[in-house]
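All protein chains of the complex are present and in place, except for one that has been dropped.
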C-alpha cells in the first residue's frame, strides 16, 4: 500500500494592504486584501520536511508590501507583477495565483484627505505559469433588487412541489461575478472594470426576468458584449428570497407591499457565458 | 436563602421587513430589521410558567408586519407607533423598546424599480413607558478615514509604554452614533437624520485631530449644534489601526505610503456630548 | 448654546493572548481575548487634544502581555490584577473594567502538548474604582437543546395572534450568563466557574418548561443556590426556534420528528435572579 502527493499549493492569505498616494490635490486610497498562492516542486517539504523550495509565506507577505512601495495602480497590474515575480525568481515555483480584493472609498467633500467606505468589492485574480498569464476581474458583495419585472412559472411539478407560480415577485441577489480577459496585455483595467460593473447593474435592472437564470445570462452577455477583450464571465447569484407576508389573519390585504426577507435557505444560481470563439483555457479560472 | 426576580425583559429580535411603495414614478424600498422588547409585570411566567401576561414574541412579529401595511414612513415614527401599541394595549406591559435598523438602497438609473445596496445603516430606538417616549436616532457601520490631519503625542509613559509619538497618522473608524431627541413630537425625522449624518462626516473630516477623543467630541458637538431638537449624542469609535510597514529591511523607505490595516486589537473610544441645559432622562438610552 | 462632555471611557479591545505553561507532564494552554476600558479625568483630551492623562491603548495592550509573563491563572484573578494596576498607578484613572473571554482547549491524548478547541467560552469582567472591585464571571456560546419537556400556552391573544398553543416543543437556546460575586476576595474561581456552568446545564435540562422565562429563572436560581459567594445572575437567552415542517402536502405525517431551524427573527428572553438579601451595587454590572 503506497501513497503519493497529489495537487497541492500554499501561500499567504489576506494580507491587508492600504496605500495612500499623497501627490495631487486629493489623496488616493488603495485598500486591498491580497492572497498569494504558489505551486510547483514541493514534494520534499511534504515528504521529509525539507524546506529548501518553500518560499515562506511571510516572505510572500513582505513582497506584497515591498511591491506597493512603487505604487499599486490597477489591481490586475499589481497582481501580474507579483505573480510573475514569484514564478520568475523561484525555479521550483511553476504557478502563482494572486487574488486581490479592493474595497472602495468615496471622498468626503470637506477636505482632500477624507473618505468613507462605499459598498461593493472589486476583485482581480491572476494565474501565471511562467509562460501565460490569465487575468480575471470581478466584483462581489454587489447587492441588487428589482421590485417588479420578475416572474417565475412554467416549472415542472412533482410530488414535492408546493411553490405557487408568480407573475410579479421581488428579485434580489448579491452578485459575485468574475470575467476572464482574453489576454494579459491590456492597460485599461480601470475603465474595463467600471464598464463591466455598470453593464452588470444595467442588465440586471433592464432585463424583464422569467427566471434568475435568464437574468444571469443577460448580465453575462452584456458584460462580454461591451468589451471585446473579455472571453467569458462566470456569475454566482444567490436568490435572496422576499416572501409576501400573509396579512389575512389580521383582516388586511397585502397588494405586493409587505415582505419578509429570508436568510436561509436560498436559491443559488451559477452559470458561465462565453464568447463562442473563445478558446478554453483549461483551468478552473474563477 | 431566598431568591427574587430582578430586571427582565423579552421580545422578538431581528424581524426582517421589506416594504415596497409602488405609487409614483419610482418605487420606494424600506428595508428594516426590527427588534421589539417588552417589560412589565412578568413575574408569574418566571416563577410558575403562567403566561397570562406574556404577549407572544410571535405576535410581536405579526404586529410589526401588520403595522407596515399602512405604510412605514420614517423609522422613528414607525417605532413610536409600535411602542405605544404594545404598552397602551397591554395593561401588564409597562415599557416597550423598539429598535429599528434601516438598510439603504440607491436607485439604479435604468428603471424605476431597480436598486443597489448602499453602505451604512440608519437606526432608531424608541422607549415608551406609558407616559413619555424617548426617541434616539443613529447610524452604524459608517466607516471613515482621514489620510492625514491626525497626530498623537503628549501621552504619559510608564514601564509598559513602547508607542512612538506621531505627528501624522491615518485615522480610521467605523462610526456608531446615537443621538437622543429632546421630545418625541417632531415630524422632520428624515431631514433631521440626514443633517446629523452629514455633520458627523463633515466634523470627522474637518477636525484636525490630536486624539480620537477630540474628534469624537467635535463630531458630537456638530451633531447637536445643527439641530436644536437634539439633547445629547453618544459615539462609539473603534480606532482602526493602520500601521506603517517597515520597508527598511528591503532597502526601501516608506514616506507614509504603505500601511498594514490591523484587525485586532483595536482602540475603542466611547463618549457622550450633551447640551448643557438638557435634563437627564435617567435611562440607559442608547 | 453650550455643550459638555458626558459619560466616556476608552481602552484596548480584543487583545489576543495565548499563554503556554510548559512545566509538568502536560502543557497547559490559556487562550484569551482581553478588553481593557478606562474612565476618569479625561476631559482635556476631548476638548483640546491634551493627552497628558491618556494612557495609550497600546500601553494597555503591552501591560496585558507583560502581566501574563508571571502567569495568568484564573481569568478573574488576572482581570483583578490588571484593573487594580490601571487605577492604582494612574491618578487620573478612576475606574477600570477588564473583560476576558477564555476559549477552551481539550487535550488530544496522543501527546502531552496537543489540543483541540472545545465549544463554549468562559468570561470574566472586573470593575474597579480604587476602592471596590466587582467581579462577574460568566459563559457565552453555550448552545443547548431539549427535544421535549417544553410547553407554551395560556398566553394572551389579540388581533395579531396566530401562534398555536403547544404542549410539546423543542426548546433551544445559546446561553449567555453572567453571575456577580458578592466580593472579590475568593480564591476558588476555577471550581466556582465549573460548578456554575454545570448547574446551568443541569437546570436547563431538568426544568420542565412552560416558558423560556421559567427555564431562565430556574437556571439563575440553581446558579445562585449552589454557591453562597454569588449575589446575582443575569441571563440572556435567544429562543432558537425549531418549527415543525408541514409534510401533509407530500402525504406524510410529522409526529414531532422533522424541524426547520430558523435564523431570524428569534425570541430574546433576558432576566436577572438575585439573592434577596444582596445589596444593589448600583452599576450596570454585566
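By letter and in written order, the chains are A, B and C; residue numbering begins at 1 in each of them.
We adopt the following convention: contacts are C-beta pairs under 8 Å (C-beta built on N, C-alpha and C of every residue); 3 or more make two chains touch, one makes a residue touch a chain.
None of the values given here were measured: they were computed from a predicted structure.
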Visible chains that the absent chain touches, using the contact criterion stated earlier: A, B, C
Candidates A:29, A:87, A:216 or A:258 - the one touching the absent chain: A:216
Hidden-chain contact residue, picked from the options A:49, A:251 or A:279: A:49
Selected from C:52, C:66 or C:91 as touching the chain missing from the view: C:66
Missing-partner contacts on chain A, residue numbers: 1-16, 35, 37, 42, 45-59, 61-63, 66, 89-90, 151-163, 209-211, 213-214, 216-217, 220-221, 224-225, 232, 234, 238-239, 264-277, 284
Missing-chain contacts mapped onto chain C: 16-22, 27, 29, 31, 62, 65-66, 68-69, 105, 108, 110-111, 113-120, 142-149, 170, 201-202, 204-206, 242, 245, 247, 249-250, 252, 254, 256-263
In chain B, positions touching the absent partner: 159-160, 162, 249-251, 263-264
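Rule of thumb we're sticking to: only the chains that are shown with their structure count from here on.
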Longest centre-to-centre distance from chain C, chain (CA-based): A
Centre distance in Å when chain A and chain C are each reduced to the mean of their C-alpha atoms: 38
Separation of chain B from chain C, taking each centre as the mean of its C-alpha atoms, in whole Å: 23
Whole-Å separation of chain centres (CA-atom averages), chain A against chain B: 31
Sites on chain C at which at least two other chains make contact: 159-160, 162, 264
